[in-house]
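All remarks here apply to the structure that follows.
Missing here is one protein chain; the remaining ones are kept as they sit in the complex.
Then we have subunit A:
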Amino acid sequence: MLEIRDLECGYGPVAALKGVSLGVGEGELVALIGANGAGKSTTLRAISGLVKPRAGSIKFRGEEIAGADPAHVLAAGVAHCPEGRRGFPYMSVADNLAMGAYLRRDPIKVREDFDRVYSDFPRLAERRAQPAGTLSGGEQQMLAIGRALMSRPKLVMFDEPSLGLAPTIVEQTLGIIRSIRDDGATVLLVEQNAFAALELCDHAYLIETGRVVRKGAGKELIADPLVRAAYLGG
C-alpha cells in the first residue's frame, strides 16, 4: 500500500533521513522504532507532505506522493496524527473533529463519522462543546485519534501516541490503535515505547541516524540482540 524507496530529507544543512526504504502492506500494522532524533517523525512528515524530500520516492497505492501538498496526500487517504496532543486548544472538541474532516465534501458521511467517533470515545461526546485545551492528557490523545479518523483514512500514521500518558492510558490508546487496524485501516506507528510497539505490530523497522538498520516481524525484533541492548534494556 505504501512503498518508500531511498527517501532523503533534511532541515537546512542537516540530513535527517539518509536513504530510508520501507513498505507497509494493506491492512498491516507497521511500527517504526528508534531513538530520539533517528528520523521517525521526519519520515511521517515527509509522507504527509509537511517536509519536502530531497530524493527518493514515496508511492501510496501506486501513486507517487513524494513532494505533494499535505492536502493532496490527505485526500489520497493518508491521515497524520502528529506528535504532541496539542490540537486546536481554544476550539471546541466538535470543531477539532470537524477540522479532521476539513477536506471532505460529503456532509452525510461526515455526520456518520462524528457519531462513530463519539460512540468510540464517549468522553469526547460528553465534552463536545468544551475547548480542547481543557481536556486531560488522555482525552486529548483520544481527540487527536478521533480527528485523524474523521478524514476516513486508508492509512493512519501515529506519531508517539503514548508520549507522556499514564501507563493505563497508554494501554488503552494502543488498544484503540489495534482496533482501528482491526476495522480495516492500515496503520503506521511511530513509538518510543519500543516493547509495546513491537508486541503490537505485524512488522517493524528500526531506524538509527536516518537509516533503517533492522527490519522484521515484531517478535523477531524483540529477540534481536541489537534491539534488546539499545531499546529494551538488555
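We take it that contacts are C-beta pairs under 8 Å (C-beta built on N, C-alpha and C of every residue); 3 or more make two chains touch, one makes a residue touch a chain; residues count from 1.
One rule holds for everything that comes next: contacts and distances are computed from a predicted model.
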{"item": "Chain excluded from display, named as in UniProt, from \"Ferritin-like domain-containing protein\", \"Branched-chain amino acid ABC transporter permease\", \"Isoquinoline 1-oxidoreductase subunit alpha\" or \"Putative tricarboxylic transport membrane protein\"", "value": "\"Branched-chain amino acid ABC transporter permease\""}
{"item": "Touching the absent chain when the full complex is considered, from A:I4, A:V20, A:L74 or A:L124", "value": "A:L74"}
{"item": "Contact partner of the left-out chain, one of A:D95, A:D120 or A:D202", "value": "A:D95"}
{"item": "Residues of subunit A in contact with the chain not shown", "value": "35-36, 48, 50, 69-71, 74-75, 80, 82, 84-91, 95, 98-100, 102-103, 131-134, 137, 140, 147, 151, 160, 162-166, 192-193"}
